[in-house]
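Complex shown without one protein chain; remaining protein chains in place.
== subunit A ==
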Amino acid sequence: MGEPTTDRPAARTAAPALSSLRGFGEMRHLGLLGALAILVVVGLVTRPANFATASNLVSILSLAATIGVITVGATFVIIGGGIDLSVGAVMALASVWATTVATQSFGPVVMAICAILVGTGAGLVSGLLIAYGRMVPFIATLAMLVAARGLAQRMSDRKTQLIQPENSFIVELSTTRVLGIPMLVYIFALVVVLGWILLNRTTFGRRTYAVGGNPEAARLAGIDVRRHTMLLYALSGLCCGIAAVLIMARTTTGSSTHGDLYELDAIAAVIIGGTLLTGGRGTIVGSILGLLIFTLITNLFILNGLNTSDQLIAKGLIIVVAVLLQRRNLKERAP
């Protein structure tokens, strides 16, 4: 490739330019990290004895893992210019389907595969309706939310389904610890890493930005926008399926009430992380930081014995502040 004389300076100029391109993203990440740091300080000051303990950190991460996996999928959908409201309900449906007596008889591996297939299938249906049925994403996934929740209630007869002792392998995902950290946190981390790679290092990721940023330009550049849109929702469904396995591990149950309002937490995390609801821009790292901020707030409120209503108010305020700051960043970006 090229003579070294032209190649080397090219690489050298490209590197700082790249960081300047991502600069605003990283600056905002700095802001998010700053917010996290403030919350940590608040934790250390108000609950010096309980906050910085290993068990508390593990519980924060375990709490974040389930919604975290969903947030990765939601980040793709939102960068791609869509929205998925059905995530919590689809996760519940997957958890119920995987814990029926029939599924449980096949053992834990089939249960996990079942949850993932159900999630992906539900996402695919939403994706088909949106991409080929030309439905508005908000409406199609709202319909999926209602229907999936209903189907989950029907299948479970509104009862909580316990994971049988012979399938305790799934529960062990949350009880088995490696280096003091439960397996499900590793699964969460793996999903984040894979999601980051998919978004930043593959044609799929590049197309996601293109489809969300300017669908018409993407279409005229020869990208199959509809197929890609469909795949984005399937990916979101896949993440819901994985999240279903995690919540089954944590709660030892499958239930139609799992994941209530998860869609709002996931979307809020993505927005706080700097992804625009209009699509075309955003990062996985930002979404995860946004989620950690949310989870940390929950944790601090619990540690300090404050009630959940105040916690919701605080979260609402944080969303507003994050979006206002984002808008300021956008203005600075404008040429």
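We adopt the following convention: a residue touches a chain if its C-beta (ideal position, glycine included) is under 8 Å from a C-beta of that chain, and two chains touch if they have at least 3 such contacts; residues count from 1.
In this section, contacts and distances are computed from a predicted model.
Quick one: the chain not pictured, UniProt calls it what, "HEAT repeat domain-containing protein", "4-hydroxybenzoyl-CoA reductase subunit gamma", "Monosaccharide ABC transporter membrane protein (CUT2 family)" or "Ribose transport system ATP-binding protein"?
When "HEAT repeat domain-containing protein", "4-hydroxybenzoyl-CoA reductase subunit gamma", "Monosaccharide ABC transporter membrane protein (CUT2 family)" or "Ribose transport system ATP-binding protein" are compared with UniProt, the left-out chain turns out to be "Ribose transport system ATP-binding protein".
From the list A:Pro48, A:Gly222 or A:Gly305, pick the residue that touches the absent chain.
Considering all chains, including the one not shown, the answer is A:Gly222.
Specify the residue from the set A:Thr53, A:Ser105, A:Thr175 or A:Thr203 that touches the hidden chain.
A:Thr203
What residues on subunit A make contact with the chain left out of this view?
Spelled out for subunit A, the touching residues are 1-2, 7, 10, 13-14, 17-18, 20-21, 201-204, 206-207, 209-210, 213-214, 216-224, 280-281, 335.
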